[in-house]
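Note that one protein chain is taken out, while the other chains of the complex remain in position.
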Amino acid sequence: MAIKIYAEPFDPWQEIQAHQHSATELAGKFGATNIFIGTMRDFNEGDDVLGMTLEHYPGMTEKQLEKIVTEAMRQWPVIDALVVHRVGDILPNEPIVLVAVWTSHRGDAFDASRYIMEALKSRAPFWKKELLKSQTERWLVKNTDGYL
Amino acid sequence: MAIKIYAEPFDPWQEIQAHQHSATELAGKFGATNIFIGTMRDFNEGDDVLGMTLEHYPGMTEKQLEKIVTEAMRQWPVIDALVVHRVGDILPNEPIVLVAVWTSHRGDAFDASRYIMEALKSRAPFWKKELLKSQTERWLVKNTDGYL
Amino acid sequence: MSIKVRYFASLKESVGRAEDNLECAGLATVGDVWRFANPDKALPDNSLAAVNMDYVDVSSAVKDGDEVAFFPPVTGG
Partner (left out) sequence: MSIKVRYFASLKESVGRAEDNLECAGLATVGDVWRFANPDKALPDNSLAAVNMDYVDVSSAVKDGDEVAFFPPVTGG
């Protein structure tokens, strides 16, 4: 399991590959990988968005994410998992979050990956403030159920 | 939408990046990406596996995959989708299948990606024959429900 | 009528051919095509069938020029 918090932009494909190569116990053993990437959009709730600042609670973030991944590993036969999350100033098109889960079978990969994302959305202490094209700032008030 | 059938090994990360860069309508517009990768393992049903041959029905494969992705796009607000599948001789650790789905919101990305994978497993005309360490060959008889 | 018949995977191995090009008359259904092409062998129970690359039942109609395929359950992905 690896949990990473970055204050600079990250390349999700490099992160996944680096993790997969370093985890030698994965070679030949995993049959399924599910990956979720959340990316910053240039609009939200009908407004053009120029950028975003992501605040977090250092320490608690890592503690909660480890707890969430441990819960997923207890519920499904997960071989390995990686969670990466950005903080700081973020521009449209930049990845915000990456969740990758390696399992033997596809059902477990989908279930565990989704569990981690939903739990992260409701429990990991991050807060987004958007900078709108109108130069006003606004805090996001609440995460949605993922379908809005 | 892109459907690709490769007779040679492919790099899933390159495929995703190339698709994402070429689809200029994606830039700034997608918030969620879900990716599933199926990878060949070096064991199955208790036996060591040296390699695998993937047979397919050219033409019907593409037709069925397009149908499946179109169904997913009708059911969920999918911005774009990519399906890549290997055929021919495959070695352990090589990717067999890649499904990538781009949406605005995470729920749709997970749902559509999973729908495409499950439908591909039950309807896309591919057949796997394993070469075991004992040098015997065996056809896989049936896809599982994804949790075995 | 002309019907192209294709076989895949383990079913191709058990019939011993990848395809048949039938010139025939009086074949109404996919099942008729199988029986005409393979008079001594029953179609295995779990087999799937396609006409012109779409899945069909063995009771589906066939017409001149169709490509009919028979194969075992698919195991891709």
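Each chain carries a letter (A, B and C) given by its place in the written order, and its residues are counted from 1.
Convention: a contact is a pair of C-beta atoms (placed from the backbone, for glycine too) under 8 Å apart; a residue touches a chain by one contact, two chains touch by 3 or more.
Because the structure is a prediction, the values reported are computed rather than measured.
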item	value
Interface partners of the hidden chain - shown chains only, full complex considered	A
Candidates A:I16, A:V49 or A:L120 - the one touching the absent chain	A:L120
Omitted-chain contact residue, chosen from A:I16, A:L54 or A:A100	A:L54
Positions on chain A contacted by the hidden chain, ascending	38, 54-57, 59-60, 63-64, 85, 96-97, 117, 120-129, 139-143
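Keep this in mind: only the chains that are shown with their structure count from here on.
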item	value
Centroid spacing, where centroids are CA-atom means, of chain A and chain B in whole angstrom	23
Centroid distance [mean C-alpha coordinates] between chain C and chain B, Å	26
For chain A paired with chain C, centre-to-centre distance based on mean C-alpha positions, whole Å	48
Where chain B touches two or more other chains, by residue	38, 117, 121
Junction residues of chain C - those touching two or more other chains	77
